[in-house]
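Single-structure report; data block below.
All protein chains but one are shown in place.
In order of appearance the chains are A and B, and numbering begins at 1 in each one.
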Amino acid sequence: MKAGLILESWPLFAEGVWITVQLTVLALALGLCLAVPVAFVRLRRVRGLSALADGYVALFRGTPLLVQLYMVYFGLSQFEWLRDSWAWALLREAWWCALITFALNSGAYASEILRGALAATPAGELEAARALGLRPRQVDRLVLLPAALRRSLPQLGNEVVFMLHGSAVASVITLQDILGAGRALNARYYLAYEGLLTAAALYMLVTLVVVGVFRALERRYLRHLALAPVRVRSRLPAMR
Amino acid sequence: MNELLPFLPLLLRGAAVTLALALLGLALATALGALGAVGRLSGRRLPAAAVRGYTALVRGVPDLVMVLLVYFGGQRLLNDLGALVGLDRIPLPPFWAGVLSIGFIYGAYLTETFRGAYRALPAGQADAARALGLGRGATLRLVLLPQMLRHALPGYANVWMVLVKSTAVVSVIGLGDLVGVANDVGKSQRAPFLFFGFVLLVYLGITWVSGRLFAAAERRAAR
Partner (left out) sequence: MLKTTLLSLALVTGLGAQAVAQSLNICVEGAYPPFSFTTESGSVAGFDIDIANALCDQLGYDCTLVKTGWDGIIPALLERKCDAIVASMAITPERKQVVDFSMKYYNTPARFVGREGMTMDDLKDAVVGVQRGTVHHDYMRGEHPRVDIKLYGSQDEAFLDLAAGRIDAVMGESIASATGFLDTDSGEGFAFFGPPISIPKYHGIGAGIAVRQGEEDLRNAFSHAIGELRANGTYQKINQKYFDFDIFGG
């Protein structure tokens, strides 16, 4: 074990943690913004849009994140018309390619969670809101969505961990995230696993922080709901 | 399309490698999951703590990092173990490193699935079966397992879906799976869009078919 080398390279790893956290947080935020309209469209079966939303969710939930990233980074850059378009300002940067892919991926999963939570909102809550004189849009915005978001907190927390872990594929498109830092250390000193072990430990640490934050959030926002969280199909069972 | 056709046999062979990797990984994960669930439910402190450590480790480390660690670190471990028993070299090719990592990761998730399924059984079922004179083995086989199967199936299906997609990362250690082949050839042919597009379609096909199969299985089990 070359502990000295690892300690010496701390700026590399600090930078790596920053890039990983940045990508994960932004991707989740953008993903959630995308997930809300998609979930509503799929719930209400808006004509035309529904098929599009279904296709989007099926594509991103049905294929590996790594291949999606390869497609956006290497695949799209193959086309000259795209390289001549305004989109190239973003797509030429590995960082943006990763962020766009991660946001689309996370949006698809989050919309599925949200759709389940929306559908599972008790009819009584909505009737009460209508009885108070709220218009349908207001019911959606003020009652239905906040209630669904609260209910899906545990699953969304799970989703955060998945995005954090999924973001490790960013290292294959030249980004120096946590794993990228570990692999750079390995390549620099021809090590087999020291850099990887350091990366694993850092991912674990960040995961623990995320899980802690979400537990606190759940305690705060689900306290009044003396009910078990809605059973929604999330990616995997939460492990705690 | 012209670029893709000559490579079709190679890509299909890669798809077969992907499927084999996923199925063997699932088999290992199922065994580890069953073992883990028994450990957690045993009520003994040491096995329960060991399983908790196992799931915490898996929950903390990304699949790609795990695959790389098993491939490089695992070889060191095997070398050391081999030296102990006097073997010169136990090779750890990418395929088996992939099966080991995937099995190890999803075994932790299946531990939770199986444990949840056991917990979902109505209390007293086992006692009732015992009271009817069934032995421990017979109780498990005839009464508990069939019911657990029903409860575990949705979670099992979920794990399979995630596991299949996880196989893609094994290409990073040089495995000639579907993604690895498309990556090598797509780049050297300068047609990555076409090759990765093909990969996306194959994965969609796999997840669609397995979604159908599991839905049918759930309907059967719920009858």
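Please note the rule applied: a contact is a pair of C-beta atoms (placed from the backbone, for glycine too) under 8 Å apart; a residue touches a chain by one contact, two chains touch by 3 or more.
Not measured: the values here are computed from a predicted model.
Taking every chain of the complex into account, the absent chain touches A, B. Screening A:Leu5, A:Ala58 or A:Ala184 for touch with the missing chain picks out A:Ala184. One of A:Ser50, A:Gln78 or A:Thr121 touches the chain omitted from the figure, and that residue is A:Gln78.
Touch with the chain that is not drawn comes from one residue among A:Leu114, A:Val172 or A:Leu197, which is A:Val172. Touch with the hidden chain on the side of chain B covers residues 6-7, 10, 13, 71-72, 75-76, 79, 89, 91-92, 172-174, 176, 181, 184-185, 187-188, 190, 192.
By the touch rule set out above, chain A reaches the unshown chain at residues 74, 77-78, 83, 88, 92-94, 172, 174, 176, 183-184, 186-188, 190-193.
Criterion: only the chains that are shown with their structure count from here on.
Remark: chain A and chain B have CA centroids separated by 22 Å (rounded to whole angstrom).
On chain A, the positions that touch chain B within their shared complex are 58-59, 61-68, 70-71, 74-76, 78-79, 161, 164-169, 171-172, 179, 182-183, 192-193, 196-197, 199-200, 203-204, 207-208, 233, 235-239.
Across the complex, chain A is touched by residues 55-66, 68-69, 72-73, 75-76, 108-109, 112-113, 116, 154-155, 158-159, 162, 165-169, 171-172, 179, 183, 186-187, 190-193, 196-197, 199-200, 203-204, 207-208 of chain B.
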